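To start, I am sharing the structure in question, which I have written as structure tokens.
Heads up, one of the protein chains got dropped from this complex, but the rest are sitting where they should.
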Amino acid sequence: MMTIVAHDTLVWFAKTFGLIYLVVLSVVVLCYAFWPSKQKEFDDASASILKKEDRPWQ
Amino acid sequence: MFKLHYKLERRAIGLTLAIIAAASIGGIVEIAPLFTIDQTVEAAPDMRVYTPLELAGRNIYMREGCYACHSQMIRTLRDEVDRYGPYSLAVESKYDHPMLWGSKRTGPDIARLGGKYSDEWHVRHLINPRDVVPVSIMPAYGWLMDNALRTDDLSGQLAAQRAVGVPYTDEMIANAGADVYGQANPDSAAAAGVTSRYGEATTVRLFDGDPQRVTEMDALVAYLQILGKLTDAASQDTAAVETQ
Partner (left out) sequence: MLSKLTKGEREGGLIILLAMTVIGLVIAIAGRGDPISAHGFLIMLFSMAVAVPVMRHLFDPEPSRDRLDSYYDDPSKVGVVLTFAWGAFAMFVGDWVAWLLVEPNLTFSGAWSSFGRLRPVHTTGVIFGFGGNGLIATSFYVMQRTCRARLPDQLSPWFVLIGYNLFCLLAVSGYMLGITQSKEYAEPEWYADLWLVVVWIVYFVLYLRTLSRRQEPHIYVANWYYMAFIVVVAMLHIVNNLAVPVSLFGAKSHSLFAGVQDALTEWWYGHNAVAFFLTSGFLGMMYYYLPVRAGRPIFSYRMSIISFWGITFMYMWVGSHHLHYTALPQWVQTLGMTFSLVLLVPSWGSAANALLTLNGAWHKVRDDATLRFMMVAAVFYGLTTFEGSFMAIRSVNSLSHYTDWTVGHVHAGALGWVAMITFGALYASIPWLWKRERMYSPALVELHFWLALAGTAVYVFAMWNSGIIQGLMWRTYTENGNLAYTFIDSLVAMKPYYIARAIGGLLFLLGALAGCLNLFLTIRLAPGEAEAERAGSGPAYGRPSAAALQAGE
């Protein structure tokens, strides 16, 4: 029942696709992290947890 | 307000989906090909399934946590092969649901324990390991000799094993209770049924030395004596061993 896809094909796919996925994902994450307009959002976020008031905004 | 809410939700769900996408790939890519491994792995036509008594013993092995200290996986390293015997093949554990390869050797590997010691040695060793190996730190398992083996659920155990892919026949499932008794009582009428269903090479013995009843000791010793003996494939495999 497992002969629909050959073992060698799957192994080949595993070896190549994983690498491609790694590279693409790295690029996407680096772009996201270093996107210039995101700078302010990140700065605000890292400062946000240090605010004094200890109650919900609503 | 609704619009903001919607946007916020979308971010949180987007994050979740991104996590799933990033995290699932590695597992899929590595595990999926293994389900086609039958195409490449060595065949073992002589491979037999565990008898009900051995399967019950295996359940006891799991229940007592033996796998925490004993591995059942001899690696392809020269010293391991010299110490324990031919290295383990994938096919040897193909009926092991779940596998018991283990991850720690506080005690030695026991993948090829079967036939190495007598039944009597195992019984004494399990009742108090220090009687036979004075410096051993293995726990004593005295209750195995006291507990009668539970047999009422064995047909169900075999049926569940078949459901996950082990080729037990209807006949094996129906006779599980009788086969347990037969394998541990060679003089009984039920003994012949065991060898007819599981093969002539099946060990039919008075494992715990007590003919009165079938104990958990019978089951565990029967299991320990079959380790590495379900197939002969490993001793025929002559591939080179890696040296460090």
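Letters A and B name the chains as they come in the text, with residue numbers starting at 1 for each one.
The rule is simple: a residue touches a chain if its C-beta (ideal position, glycine included) is under 8 Å from a C-beta of that chain, and two chains touch if they have at least 3 such contacts.
The structure displayed is predicted, hence computed values, not measured ones.
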item	value
Which displayed chains the hidden chain touches across the whole complex	A, B
Sole contact to the chain not displayed, among B:L53, B:L89 or B:V221	B:L89
Touching residues on chain B - with respect to the absent chain	5, 7-9, 11-13, 15-16, 19-20, 22-27, 29-31, 33-35, 37, 40, 59, 62-69, 71, 73, 75-77, 79-80, 82-83, 88-109, 129-130, 133, 135-143, 152-153, 156-157, 159-161, 163-166, 242, 244
Hidden partner interface residues of chain A, rising order	11, 14-15, 18, 22, 25, 29-30, 32-34, 41-50, 52, 54-58
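Operating definition for what follows: only the chains that are shown with their structure count from here on.
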item	value
Touching residues (chain side chain B, partner chain A) in the complex	22, 25-26, 29-30, 32-33, 35-40
Chain A residues within the chain B interface of the complex	2-3, 5-7, 10-11, 13-14, 17-18, 21, 25
